[in-house]
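Structure provided below as C-alpha cells; questions to follow.
Only one protein chain is missing; all other protein chains are in place.
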Amino acid sequence: MLQKIAPQTLRIIALLAVLVLITLFFTTQIEGFLSGRLFNRISSSVAIMALVATGQTLVILTRNIDLSVGSVVGFVAFAAGSMITNHPDLSPAVLLAYSAALGAGFGLINGLLVAYARVPSIIVTLATMALFRSTLVEFSDGKSITTDNLPAWLTDFPNMVVFALGQMEFRAGFCASVLVVIVAHLAMTKLRAARQLYAVGSNPEAADLAGIDAARVVLVAFVLSGVMAGLAGFMFLARFGNITVVAGMGFELKSVASAVVGGVNIFGGSGSVIGAFLGAILVDLLETGLVRWAVVSEFWREAVLGTLILAAVATDTIISRRLTKARAERAQKEALASRVAK
Amino acid sequence: MMARLKSWEGLLLATLLVIFTFNAWATPEFLTVGNQINLFQLSIEKIIMALVMTFVIINAEIDLSIGSMMGLAACAFGWMFIQGVPPGLCIVICLAIGLLGGALNGWLITSIGLPSLVVTLGTLIGFRGLARVMVEDRGINDFPDWFDALGQQGLLGPVPFALIAFVVLFVVLYIVLERSSFGRLTYVIGSNKDVAEYAGINTGRHKMVIFMASGLIAAFAGLLFAARVGAVRGDVGNGFELDVITIVLLGGVSIFGGKGTLVGTLLAILIVLNLRNGMGLLDITGHLQTGVIGILLIASVIIPRIRLGRRAEAA
Partner (left out) sequence: MTQPTLALRSVSKSFGMTAALDDMTLELFPGEVHAIVGENGAGKSTMIKIMTGVHQPTSGRIEIDGAPVVMSGTKAARLRGVAAIYQEPMVFPDLDVTENIFISATDGLVLHRAAMRRDALALIARIGMTLDVDRVASGLSLAEQQAVEIARALSQDVRVLIMDEPTASLSAHEAAELRRIARTLADGGVAVVYISHRLEEVFQIADRVSVIRDGKHISTRAIADTNPQLLIADMVGREVGNYFTKMPSTAQDDVLLRVQGLGVAGVFDDVSFDLRRGEVLAMAGLIGARRTDVALTLFGILRATSGQVSYKGRPLTLRSPADAIAAGIAYVSEDRRKLGLAMALPIRWNISLATLKRYLSRLGLIDVGAETDMALSFRKRLNIRTPDVEMTVGMLSGGNQQKVMLAKWLNMQPDLLIVDEPTRGIDVGSKAEVHDLIRAFAAAGGAVLVVSSDLPEVLAMGDRILVMREGQQMAILDSGEASQERIMALATGQRGAA
C-alpha cells in the first residue's frame, strides 16, 4: 500500500504531521501559543528563509551545496538598500530586478567554478562565502543602511496585509514568498528541463549516457540559487530596513537545515521545493516554540536544531537502507524460487 | 630551486618568503619579537586546530563542528567555574566533553554511515546551541589569575603557553603522521578505504580516533581562548572552522583525501598569519583579509590542476 504513494508525497505528509504534532505540543505547554500572532511571526520570518531554502534545494538536488547564500543575501540587501537610498525614485520592479541580477551574478561565479573548473562545491562556496562578505564590507565602507532613508513603499511592503483570517494576517511579504515557492515547485515538477536537475543528482553516469549536459545543469542550479538569495536579500532589506555588514550571516546553515529537514536528500536526486518550505516552517516553529517554552531556556533552540538535522538525516538514511535491504531480500527469494522451479 | 618549486610546498615557501620580506620592508615593527609572538598568539586556536584538521582531511573526511566545540568547551568551563567547580576539574571535564563530542561525530559517521559533512554540520549547530544554553547571553570572566596569566603572559621568556603547546603538538603530530602506523593508515584510508579494509584494517576505529582527537583538540583550543581573552561568551569560536579548513587546504591537503603533509599545513599557517599581519599593519580590515584568504582557497585547488595539466602536456 505504502509503495503506491510516491516517497516524496509520503515525506510531505510526514512533515505536515510533525508540524501539527509540534504545534499541538507547544499549545499544551504554552498559554496562548496557538494564535494569530504566532502565525504572523513565523510567516514573516519564513518569507525570507523559504526563498533561500528553495535555491539551496536546487543546488543540493545536483549533489552540491551552496554555503555562500548568507553572504549573497547580506550583499544584495545592502546593495539594494544603497541603490534605493541614492536613487529614491527608482521603481520597485527595477530594484527587484537589480537584486535578482546581483544574486545571479554571484551564483554564476559559484557555478562556473564548480561546474567548469571542477572545484568541489563545498570549497568554492566556503571561499565565496568569505569573499562575498568581504566584498560587502569593502563596498559598504563602514556605513549601514538605515530605515529612514528607504522609501515607504519598500518598508511597508512586507507588513501590508493582503487578507486576514481572524487574527492570522497574510502579509504581502509572506504571500510573495509563497508565490515564488509555488512557482518554483510547479517549475520543478512540470518543466522538462527541471527533470535534468534530478537526473544529474540521482545517477550522474546514467545522466551522461542519456545525453544530459551535467555541467550546464549544475551551473544553472547555482545561478538560480543566487537569484533566490538575491530575492531574499530584497525581502531582508524590506523587512528589517537597517542593514549592516553582518546581514544574512548564518542563513547558509539554516537553509541547508530547512532543505534536509524538509526531506531533500543531501546526496542529491530527491527532494522537493515544497518539502524545503515546510522544513523552513518546521525549523522556525521549533525555534519560536522553544523561545517561549518556560521549561527550557530560549537558548536551547540551536541545540535542538542541530539534533533535528541529524535525526532527519539519520532516519532517512536508515529507512532507505532498510527498504533497499528488504528489496534485495525479496529479489533473492524470487531468484531462489525460480531456481527451485527449474 | 626550480625542482623545489615544482612541489606545492616549494611554492608555499616561495610565497611565504615574498610576503615575509614585503612585511619586513614595509613596516619596521614587523620583525620585533613582540609582533612575531603576537602574530601567532592572535590566531593560536585556529592554527592548533589546523594540525588535527590535517589528519581529518587526509582521511577524506571533514569536521565542521570544531568551532562550535571550541565554544562549547569554553562555555562549559565558564559555567562550571561560576558553579564553583575547581578550575582544574573544569579543565578535565571540558577536555572530556571534547572527546565525547568527537565520539558522537565518529559514531554517527562510522556506525550509522552518514557523511561527515552532514554530521558535523548538524553538530556545528548542536554544539553551538549547548554552548549558548550554558552561558545564555552573558559573558563570563573573573577567572583565576593563574588561568588568565597562562593565556596572556609569557611562560618561557616572552613565549606564552599556547605557543609552546602548538610547537609541542606540531612535533608530536608530525612524528605520528610521518612515522607511525597510525599516520600511515590515515593516508591509506583516505586514499582508498576499501583497499585498507581488504588489508584487514579496522577503518571505522581509525576514523573514530581521528574524530575524537579533533573534538579533544577543539576543546583544548576553547580553553586556550578562555585563558587568552579572559572571558567567554556564547559565540566563542564562531566561524573558526572555515579559517581552519582554508589553512589546511591551502597547505596542499587534498579535499578528496590521501594527500598532504603537516609541513604544508605549517607553511600555510605561516602564510595566512603573515598575510593577515601584513594586511593589518597596512590597515586592511579583517573582513577584507578573509576575502583574500577565500581567493587563496580556490586558487589552492585550481593552481595545482593547471600545473598538472601542463606537466601532462609535456610528457
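When the chains are written out, they are named A and B in that same order, and each has its own residue count from 1.
Going forward, contacts are C-beta pairs under 8 Å (C-beta built on N, C-alpha and C of every residue); 3 or more make two chains touch, one makes a residue touch a chain.
Computed from a prediction, not measured in an experiment: that's the story for all the values here.
Engineer: Looking at the full complex, which residue from B:199, B:282 or B:306 touches the chain that isn't shown here?
Structural biologist: In the full complex, the listed residue that touches the missing chain is B:199.
Engineer: With the full complex in mind, choose from B:81, B:161 or B:187 the residue touching the hidden chain.
Structural biologist: Once the missing chain is taken into account, the touching residue is B:187.
Engineer: Of B:258, B:278 or B:291, which residue touches the hidden chain?
Structural biologist: If we include the chain that is not displayed, B:258 is the one touching it.
Engineer: Please output the residues of chain B touching the missing chain, sorted low to high.
Structural biologist: Those residues of chain B that touch the unshown chain are 175, 179-181, 184-185, 187-188, 191-192, 194-202, 258-259.
Engineer: Determine and list the chain A residues touching the chain excluded from the picture.
Structural biologist: With respect to the unshown chain, the touching residues of chain A are 3, 6-7, 189-193, 195-196, 198-199, 201-203, 205-212, 265, 269-270, 323-324, 327, 331-339, 341-342.
Heads up, the rule we're going with is that only the chains that are shown with their structure count from here on.
Engineer: Please work out the Cα centroid separation of chain A and chain B, and write it as a whole number of Å.
Structural biologist: So the centroids are 30 Å from each other.
Engineer: Would you pull the chain A residues touching chain B in the complex into a rising list?
Structural biologist: 65, 113, 117-120, 122-124, 126-131, 133-138, 245, 253, 256-257, 260, 266-267, 296-297, 299-307, 309-310, 313-314, 317-318, 321
Engineer: Give the list of chain B residues in touch with chain A in this complex.
Structural biologist: Those residues of chain B that touch chain A are 62, 108, 112-115, 117-119, 121-130, 132-133, 136-137, 234, 242, 245-246, 249, 255-256, 285, 287-295, 297-298, 301-302, 305.
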